[in-house]
Every structure is written in C-alpha cells, then in structure tokens.
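A single protein chain has been omitted from the complex, and every remaining protein chain is retained in its original position.
After this line comes subunit A, so read on.
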Amino acid sequence: MHVEEKLTPETFPAAPERATLEGKNKFLGFWLFLGGETVLFASLFATYLALKDKTNGGPSGEELFQMPIVFMATMLLLTSSLTSVYAIYHMKNFDFQKMQLWFGITVLLGAGFLALEIYEFYEYVHEGHKFTSSAFGSAFYTLVGTHGAHVAFGLLWILTLMIRNAKRGLNLYNAPKFYVASLYWHFIDVVWVFIFTVVYLMGMVG
C-alpha cells in the first residue's frame, strides 16, 4: 500500500503499522532497539544490585522507601499502559478521535507518575539520600532516574505526535509512528515492573 493513499475505515488495513515498507522497517527496527534498551537496563539493574547496600552511613532503602507513594505511581503507570492499548485499538479501527482521547489519558497518567517520582526524589534528598552521598545513591538515582527520563521522553514524544497530526487524522505515514511510540510506552512500563520489584519490594523486605 502507498503511504500517501487516502483511506476510509473500510480500506484501512488491519495492521496499518506494517502496511508499508517504511512501516515494516520501523516496526522491526524499534523492536530491535528495545532489545538494546533491555541490555542497557539489565546493566543498570546489575550495578544497583551490587551497590544497593553500600549506603556509606546514609539511610538504607528499607528506611527510605514508602509503599503508598510508590504503589500509587505503579498503578498510574500500569493503567497508562492499558489506556495506550485502547488508543492503538482505536487506531486499528481508523477512529482517530478516540485514539487521540486515549493517548491523551495515557499522557495524563504518565505525567502523574512523573510528578510522584519527582516528589519522591525530593523527599529522599531531604532525608540525606543524594546522588553524591554514597554508591547506593549513585546507583539508585541512575537506575530509577534513567527510567524517569524515558518516561519524560515518551510523554513529549506522544504529545508531539498528537499535536502534529491533530488536524490531518490517520494515514499510513503516521500510523507506524503512533504504534512505535506505544511500543516504547509498554517497554517503559515493563521496566517499571522490574524496578518496583527489585528496587522497592526487595528493598523494603530487606
């Protein structure tokens, strides 16, 4: 199918993200990129596990981590992953307005997560848990902060796509872009599941 073709709900392909060669390439290339990202986060996790008890006299994870705020952040991010699934569902049905709506909700939930994370970091710093205070601090902020930076980038990315395409609707040029952004969002979500488990749950149990 051609990129610039005008489409209707009837002619819109079932897998618009892979209907053109460019889309196919983007789809595969992005999956591979996520493979590389996985190794990146694996390296960060490994370092965190090696350094998590080296608090240099500062507060430990057990003392710092508060379940309510982390649990709330987790719920926001997991829900945002679900809402992005709805967005892609509507994209495949060629319903642009509903797709925008669900991506909008995704962005709001993501922004909520980010706000909680910033608040959480702010609190930790006040309690003496800084990036520069110990090896634990460096490893913690690098792992969780890299994830947070991914969330921020993902938010800006989805927002840019929504605004850029607000007036022209869906076509086979931008459908792969939306799809790939949602893949990225799911990936961020999966990484958070591991952070929640390895950093927070294991940290609180000790």
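By our rule, a contact is a pair of C-beta atoms (placed from the backbone, for glycine too) under 8 Å apart; a residue touches a chain by one contact, two chains touch by 3 or more; residues count from 1.
As a convention for this text, contacts and distances are computed from a predicted model.
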item	value
Omitted chain, identified by the protein name its UniProt record gives, among "sn-glycerol-3-phosphate transport system permease protein UgpE", "ABC transporter ATP-binding protein", "Aspartyl/glutamyl-tRNA(Asn/Gln) amidotransferase subunit B" or "Cytochrome c oxidase subunit 1"	"Cytochrome c oxidase subunit 1"
Of A:Thr11, A:Asn25 or A:Thr197, the residue in touch with the unshown chain	A:Asn25
Contact with the hidden chain (one of A:Leu44, A:Ile88 or A:Val191)	A:Leu44
Touching residues (missing chain, whole complex) on subunit A	3-4, 21, 24-25, 28-29, 32-33, 35-37, 39-40, 43-44, 47, 50-51, 54-56, 131-139, 142, 157, 160-161, 164, 173, 177
